[in-house]
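One structure coming up, written as structure tokens, with questions to follow.
Yeah, one chain of the complex is gone here, protein chain that is, but the others are all in their spots.
Right, chain A next:
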Amino acid sequence: MKGIRGISQLSERFYAAARSGQSLVQPMAVHKLSTRAAHSYQDVHVTRLPSGLVIASLENYSPASKIGVFVKAGCRYETPDNQGVTHLLRLASSLTTKGASAFKICRGIEAVGGSLSVTSTRENMIYSVDCLRDDIDTVMEFLINVTTAPEFRPWEVSDLTARVKMDKAQAAQSAQTDVVEGLHAAAYKNALCNSLYCPDHMVGNIQSDHLHQFVQNNFTSARMALVGLGVDHTVLKQVGEQFLNIRSGAGATGAKAQYRGGEIRLPTTSSLVHSVVVTEAAPADTLAFSVLQHLLGGGPYVKRGSNTSSKLFQGASKATADPFDVSAFNVGYSDSGLFGFYTISQAAVAGDVIRAALAEVKAVANGEVTAADLTRAKAQLQSQVLMSQETSEGMLEAIGTQALAEGSYHTTEEISKNIDNVSLTDVANAAKKFVSGKKTMASSGNLIKTPFVDEI
């Protein structure tokens, strides 16, 4: 029997070599998909279970699989009495759980050559494991243990205090982290003002109970998504139904972020001034703001290039000859967003650089943008979106955040079409909103020549 089947496969192979004009990503015409199979093989499959858990998977035929549990448990959901709990939660991902001790988790994952990591943003917490295809069961067990059955033993949690301090020291090494965290603290009254790192007054004061309570309130099925790359959808669905339906209910709803628009200045002895000026960006305008970001200058595209396509860069280079860097800053959350520009400059010319950057944005608001610029910006945005999905981490994150926020997945074709539909007026309006909106500013460095937010 095997030999006969083999022979028939042989003829198919020769047929495949001889066929022309047929896309190699679609199954051959000889094999007809059953009518019930609405999707083809490489589509992203998304299912929403009755409990609210969203399951998404993509079969990418890769030898390595990636599985992520996305939870709406970012630091915006911290309450004033447990600020910093997400930092501890992030570090507590490798602690003892009900099904496996800390040693077993570490050893088990290393034994199969996988890795377990936790990434937290302001909105989401992402637990992801990657491993070879055959070892999915092993690492899945650990992932489920970590997300659904942590024990947070008090002595293990108190051992994390040293790591919290180390984390904060490492974060403080880069001024960008300080400035961006300060920006959020200054821009919002609640929710989004919480920092990704534990505040100083709470270091050592977060106990095991805080962690348990946070997990109880936020790790519910309705706020979770289970995403897999290189995993079978039915397998993932089974796992989701069996193990991730532990806590039903919507959990504690986060407060709506309230923008207040403030200023924060962090003086240091550094000769470089980091400064960011932003305004609130409504989620409905995100596409326009993203195109605007690339129009103005979204970072270097060519190594050792001269940033000729970046309007901000060209404007600031007229203001100073010293080394500097400027880029448009754009971050979006589910109910709010921030758009502006970020500058790094020498202390003496900080004000000039900031004002030059602002002038560039005003120019765009007045409509001084050519169609070529717009096309370029749209192309850059599209390529950024597509290139971010080139890596498995980027793909997982793209599928996961969409599954978690909306319960569905938009293909890159849809996204590209929407980007194309952004017009010049949309972009100009977005720039106008920035120019006229209430601004927030955060600066760090030697601030003698740095203007205040009402002076720029």
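Note that in this section a residue touches a chain if its C-beta (ideal position, glycine included) is under 8 Å from a C-beta of that chain, and two chains touch if they have at least 3 such contacts; residues count from 1.
The criterion applied here is as follows: contacts and distances are computed from a predicted model.
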| Chain not present in the shown complex, as UniProt names it (candidates "Exosome complex component RRP40", "tRNA pseudouridine(55) synthase", "Thioredoxin domain-containing protein" or "Cytochrome b-c1 complex subunit Rieske, mitochondrial") | "Cytochrome b-c1 complex subunit Rieske, mitochondrial"
| task | Could you tell me which of A:L116, A:V157, A:L226 or A:L292 touches the chain that is not displayed? | result | A:L116
| query | Just one of A:G52, A:G99, A:P300 or A:P451 touches the chain that is missing; which is it? | reply | A:P300
| query | Of the residues listed, A:I136, A:V331 or A:V361, which one is in contact with the missing chain? | reply | A:V331
| task | Name, in rising order, the residues on chain A that touch the hidden chain in the full complex. | result | 87, 90-91, 93-94, 105-106, 109-110, 114-122, 126, 163, 165-167, 169-174, 176-177, 180-181, 184, 196-197, 272, 283-284, 286-287, 290, 293, 298-300, 304, 307, 323-332, 334, 337-338, 342-344, 381, 384-385, 388, 391, 393-394, 396-398, 401-402, 405-406, 410, 414-415, 418-419
